[in-house]
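Encoded as structure tokens, here's the structure I'll be asking about.
A single protein chain has been omitted from the complex, and every remaining protein chain is retained in its original position.
Letters A and B mark the chains in the order given here, with residues in each chain numbered from 1 onward.
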Amino acid sequence: MNDIWDGIVQAFTLIYTLDPDLIKISLRSLQVTLSALAISCIIALPLAAILTIQRFKFRRFTIALLNALMGLPPVVVGLLVYIVLSRSGPFGVLDLLYTKTAMIIAQTIIITPLITSIAHQSLRELWSDYHDLLISMNTSHNQRIKTLLWDARRALLTASLAGFGRAIGEVGAIMIVGGNIDNATRVLTTAIALETSKGDFALALALGFVLILTTIALNIGTHWLSKTENEGRW
Amino acid sequence: MIRLTKLISVLAFLLCTNMSFADSIKLAVTTSFNNSGLSDVLLPKIESDIGVNIKLLVVGTGQALRLGASGDVDAILVHSQKAEEKFVNDGHGSHRREIMYNDFVIIGPRADPANVRSAESIKEAFELIKDLSVPFISRGDESGTHKMEMSLWRSFDFRPNHFGDWYKSVGSGMGASLNISASIGAYILSDRASWLNFKNKSDLDILFEGDKLLFNQYSFIPINPNRHKHVQSALTKKLESWLTSKTAETMINSYKIDGKALFKFNATYNE
Partner (left out) sequence: MFPLVAENLVVEFQGKHVLGPVDLRLDKGDIAVILGPNGSGKTSLLKALHGILKLKLGMVRWSCLETESVGKQMFVFQTPIMLRRSVFENLTYPLRLRKVSKAEANQRATEWLDRIALSASMQVPATRISGGEKQKLALARALITEPEMLFLDEPCAALDGKTTNEIESMLQSCVENGTTIMMSTHDIGQAKRLAKNIYFINKGKLECIQSAKTFFVKPSSINASKFIAGDIIE
């Protein structure tokens, strides 16, 4: 229990004194995760919309597969990305291993199925409401996608935040493809793993609390900005 | 929409900041080397002396050898002579250069139920542990420490594969394994450096040390540029020169934790 209290105290000390290492590591965490989130959303949201409105041969199979991919163990993704990016692998010449880019790639692969699945679920419900109206109004495919994505934006935001949560707390994959290199690819979660393995639980917990606070702050900030809980909005 | 634009600009910013420095190399080292804290002292001096920025990958010996073989790093620093010699013979590394050594110790609960303190040799210590079937943690991860432990058991004609439940193979790094020992009060073979730097000692202590068989040699192996054309052999040569220089000797020999020196420099000056 002492460790938890020590951890809390250390966390606030680090934050209060604006410890430079902490700031660097935290910004790096956000940099990697937000980049992965941006790329994932660009892929996942339109994909979810297309899966909702377009009928094609393997649609049901694709949806089932996406739902299953949500359960991909992140560390396995990391291993696969490592093998692909390794010097003795197909994309070795790109020299991406042990860079933030490799970490972004791994995290994007991990969270895209998650965001797509959750988004698809919401869009499906909305589409069943809008279906007759949008067809009657003779909307094009693109117009339908845009209408669905815009009107479901609150639910899509939730899907994105779920993806963010999954990515910011991920450690297995980015440890393998990033290497946890000090001053280069070390982020909050890999630093926590390192300090834990060194037996420095207080520092590990401190970093953990910083991670939790960062996530909470981002979530609250996002909801406040989009006025999700205001009366009169849905 | 605005949020999306912001995120895209972050991505663009990220791509710009991803450029690596021209003079940096990737060095895979073992967890025991990193946990000693010596790398934190050496790396800045190396960068200021020879201008080489070292990207340190801290992994187990097995993984370090694997990374070296695929050419994902420029050099490795490990402590497992047999595996290193095979690595060089197989053509992955160009040669093996001994740098320094430290030793292994037996760590265990202060109460010492197996009376390991009374042992006069490492063989006797291991026999006591085995005969009394007290909990023993093995790294189990193909690391240098693990290989040392295995070679010791085998040299005394024991077969770890046939040990009972008291022998626990955890497949983890040194720090993680020490954590487990601390929680369940088990014995464990550790390198002295990792032990001294370990922050969760709780009820554990050094119970046996000093046998010559516990000698732990660290060697530097540059990756063979003939096999992997992209490795930075010019920079690894610079690093190797520095690691075998008088400056390195002084820094390594004077690195102390709790007033105790951890490593002894034993590199030779000829190529």
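Please note the rule applied: contacts are C-beta pairs under 8 Å (C-beta built on N, C-alpha and C of every residue); 3 or more make two chains touch, one makes a residue touch a chain.
Here the structure is a predicted model, which means the values were calculated and not measured.
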Among shown chains, those touching the left-out chain: A
Among the options A:Ile43, A:Leu65 or A:Ile135, the absent chain makes contact with A:Ile135
Residues belonging to chain A that touch the chain removed from view: 126, 129-130, 132-133, 135-139, 143, 147, 151-152, 232-234
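Please note the rule applied: only the chains that are shown with their structure count from here on.
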So, what's the distance in Å between the C-alpha centres of chain B and chain A? 33
For the chain A and chain B complex, residues of the former touching the latter: 31-32, 34-35, 37-39, 41-42, 86-89, 92, 95, 97-101, 104, 179-182, 184, 194, 196-201
Help me check something: in the complex, which residues belonging to chain B touch chain A? 4, 7-8, 10-11, 13-15, 17-18, 20, 26, 31, 35, 55-58, 69-72, 172-176, 178-179, 182, 197-201, 228, 230
